[in-house]
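Only one protein chain is missing from this complex, and each of the others stays in its spot.
Right, subunit A next:
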């Protein structure tokens, strides 16, 4: 799965969690979930559960703590997908 495709999947997942629809249209690698999309921090765990389900991966607590931006999240997803493939 290429990076652009991953970002698109991620946007689909986070859409219900944000009211910032215009910021959502400009999502890029550097987008911060809390600062830019004003996502309630309590909902970050729900987003991670949705990611786990979508990509059929399991995300450990250390990785979870890093997943505050699109870039970091994509990196975690990619590494878990690779681990699965390997």
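By our rule, contacts are C-beta pairs under 8 Å (C-beta built on N, C-alpha and C of every residue); 3 or more make two chains touch, one makes a residue touch a chain; residues count from 1.
Everything that follows uses one rule, which is that contacts and distances are computed from a predicted model.
Set against the options "ABC transporter permease", "3-oxoacyl-[acyl-carrier-protein] synthase 1", "Alpha-D-ribose 1-methylphosphonate 5-phosphate C-P lyase" or "3'-5' exonuclease", the UniProt name belonging to the omitted chain is "3-oxoacyl-[acyl-carrier-protein] synthase 1". Set against the missing chain, the residues A:9, A:46 or A:75 yield one that touches it, A:46.
Residue A:17 is the one among A:17, A:33 or A:55 that touches the chain not shown.
Mapped onto subunit A, the footprint of the missing chain covers residues 16-17, 42-43, 45-46, 49.
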